[in-house]
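Apart from one protein chain that is not included, each protein chain of the complex appears where it belongs.
So, chain A:
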Amino acid sequence: MNFKNKIKSKSFQLVCSLLVVITIGAIALSCNPDETQDVTNFNNLTMQDEFNVDGAPNNAMWTYNIGTGDNGWGNGELQYYTDRPENVVVEDGMLKITAIQEDFEGSGYTSARILTKGLFEQQYGRFEARMKLPFGKGMWPAFWLLGANIQEGPEDPDNPATVVWPLCGEIDIMENGGSKPTIISGAVHGPGYSGGNAISKEYAFENSRVDEFHIYGIEWGPNYINYYVDDVLYNQIKPDDVTGDWVFNNGPFFIIINLAVGGAFDGNPNANTVFPQEMLVDYVRVYSAN
């Protein structure tokens, strides 16, 4: 409860200061107040991995989640995440995450999930990655952010700076279910709007597919998150859109890139799913406001 209050008061402060900014902006553009909007340019490169050095991902930037988490990372996922080169490697100028069908530590599949937790965390900015996704029922690739104040496991009274999911906030820049090769979605999860109730929107490719290269990104600023595919802005989520507290003005988030197999999002693989499956990431780039 304490955390929630804190968040609220913080939000309130931010909302107040934003109001001031908006008022000033409105005055400045008073000739046409209906078209006032915050335009922030995120041109200041703060993090970049072009995946040009062969081998394991750069350990100054990326760490790993290993294993199966709690109940398949909370989603009934079937894979065991490893840091083996079979599952995650940089080669040919790409990060390659490979889902393999094999018996491994009691799981039927292996794959990988890398994250920048403790290595790169940022509040606001443009986060983008150029990716080619895998294919087939049961594939669940994702490029997403989690609030860096996340408390893994139960709440820890000795560490009031941390909160459990979904209070920490989650921004899904891109998720795809492998049975739908032309559809991706972007979402936010927070208190009162998580899991199946996340605030989400799909984007459908008209003349292309997810197993071709595309750029997935967000532009995230105070009280808004804009969702992009390539050069198309397909959604904006603001505090009015979420059915709970806005938890995206509270601090920095870290990046996660993973390829899950099975679970709630696209169901489990079927007989037609081809293994191994590969997710390619050409680059990850993050910018802050000028």
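We take it that a residue touches a chain if its C-beta (ideal position, glycine included) is under 8 Å from a C-beta of that chain, and two chains touch if they have at least 3 such contacts; residues count from 1.
The working rule: contacts and distances are computed from a predicted model.
Participant: One chain isn't displayed here; going by UniProt, is it "Transketolase", "FtsX-like permease family protein", "Carbohydrate-binding protein" or "Amino acid/amide ABC transporter membrane protein 2, HAAT family"?
Facilitator: Record says "Carbohydrate-binding protein".
Participant: Considering the whole complex, which of A:D54, A:D103 or A:E212 touches the chain not shown?
Facilitator: In the full complex, the listed residue that touches the missing chain is A:E212.
Participant: Which residue, A:P57, A:G125, A:P181 or A:G221, contacts the hidden chain when the whole complex is considered?
Facilitator: A:P181
Participant: If the missing chain were put back, which residues of chain A would it touch?
Facilitator: The missing chain touches chain A at positions 135, 137, 178-182, 205-209, 211-212, 272.
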